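Missing here: one protein chain of the complex. Every other protein chain is in place.
And now, chain A:
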Amino acid sequence: MYISHVSLTDFRSYAQADVELGPGTNVLVGPNGVGKTNIVEAIGYLATLSSHRVTNDAPLLRFGTDRALVRARVQRAKLVTSLEVEITAGKANRARINRANPVRARDILGIVRTVLFAPEDLALVKGDPSNRRRFLDDLLVILRPGEAATRGDYERVLKQRNALLKSARNGGKLSTAHESTLDVWDTHLARAGARVLRGRLEVLRLLSPYLGAAYASLADANKEAHAYYQATISPDFESEAAENKALDTEEVSRIAPAALLHAGTAEIEDMFLEALLNTREKELERGITLVGPHRDDVLLTLGTAPAKGYASHGETWSLALALRLAAYKVMGEDDPRPGAGPILILDDVFAELDATRRTRLATIVAGADQVIVTAAVASDVPAELGGTFLKVSPGAVKS
C-alpha cells in the first residue's frame, strides 16, 4: 500500500501542510528540527493511533491549539481510502473514513499499516524489558486485532491479584478465605496470562527467521542474531540468568526452554499455575505478582553474547533495525496480496550507517510498496535507493 497525500492541520510544528507522496521511495530532506519526523510521526499515528515518540497525545497538538487533524489518502491494491483523524485535547479522538460520519478512532486501525524505524528504537535492544514486550504485543494486535483486549484483561486480573496479595501482607498471615480467593485469582491470571504468552510466542516464532536474515544482510561480522522468549513462569527461570556469561546452546535452552515455544494455551496455563504456587511465599512477602508475562523479557543475542550490555553501537543499531525489518516481513507475509504490503518508514537511519550498510539497507527495502525516509542531508541517502526527494522547510514540504 502507499499513501499518496498527507495533510496536517495544527499537528506538531505545522499549522497546515500538504505532502504529496508516491509509491516507492520518498525522501524527506531538511535540516535538523525542521519538522521531518513530525510528518512521519503523523503517518505512523494513522496506523497505530499513537506516537512513536510520546505516550500521550498532548505534544502532538501545535502549541496553543487544542485540536489537530491528520488526513491521508491511502492506496491499497486498487482501493483508495481517505482517512481523517481528529486528535482532541482531553476528549476521545474521532476518525472519518471516506468522508462518512465520524466513527471511533480505533475503527480505522488496520487500514494503514506501517513499520516505523526511528532512533528511539535503540531502546528495543538497550532499554528495559517493557520495550521488547511492547514490540511483540503491538505486532500481535496488528496481526490479530481480536487480541487487542487480551493484554488489558490480563492487566485487570493482575491489579486485583496484587491488591489481594497486598492486603494479605498487611493483615499479617494469610487467612483461609484469603488463600481460597488467591487460588481463584491464580486461575484467572493463568488463563488470561496464557493467552498473552501464547500470542507473544507465536509472534516471536514468526519473526525469528526474518530477524536472523535481516541482521545477517545488514551486518558484516558473521554473528548470528537470535531472539529468545524469557518467560518468568518457566521452571528454570532465574532473573540473573543472562548476566556475564557466554550463552552456549545449553545455557540458552535453560533460559528459554523450547518446551514453552510449542506449548498450547492449556499447557501454558498449567505451567503458570505451577509457577504461581512455587512463588506464592515470596509473593506474599513482597505483596506483588512476581511471575507472568508482565515481567518477561526477550533475550536478544549476537553470536554467544547477549546484545544488551555487550553489543557495540553499530551492532545495537543493526539489531534494532533488523527487528523492525522482521516485523515488516511478517506483516507482508500476513497479507501477501500485491499492493497490500505495509509502508516502511525509516527516520534518520542512513546518517548512522557506513557506506556498505547504507547500500545493503537500500537493497533490502527496494521491493517495498512505499518507503518514506528522512535525512538531514541528501548525500546520506545512497544512490541505490532512488526515489523522489522532497525538501522540508519550516511549515512546508516541496518536491
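Criterion: contacts are C-beta pairs under 8 Å (C-beta built on N, C-alpha and C of every residue); 3 or more make two chains touch, one makes a residue touch a chain; residues count from 1.
By our rule, contacts and distances are computed from a predicted model.
Engineer: UniProt protein name for the omitted subunit, picking from "Electron transfer flavoprotein subunit beta", "Recombination protein RecR", "Acyl-CoA dehydrogenase family protein" or "Transketolase family protein"?
Structural biologist: Result for the unshown chain: "Recombination protein RecR".
Engineer: So one chain is hidden, and I want to know which residue out of A:15, A:58, A:89 or A:184 touches that hidden chain in the complete assembly.
Structural biologist: Going through A:15, A:58, A:89 or A:184 one by one, A:184 is the residue touching the chain not shown.
Engineer: Touching the absent chain in the whole complex: find that residue among A:163, A:221, A:277 or A:377.
Structural biologist: A:163
Engineer: Just one of A:30, A:44 or A:199 touches the chain that is missing; which is it?
Structural biologist: A:199
Engineer: Touch as defined at the start, partner being the missing chain; which of A:335, A:352 or A:380 qualifies?
Structural biologist: Touches the omitted chain: A:335.
Engineer: What does the interface between chain A and the hidden chain look like in terms of residue numbers?
Structural biologist: 75-76, 78-82, 97-98, 110-111, 140, 143-146, 153, 156-157, 159-161, 163-164, 167, 177-178, 180-181, 183-185, 187-188, 191, 194-195, 198-199, 202-203, 206, 264-266, 334-335, 340
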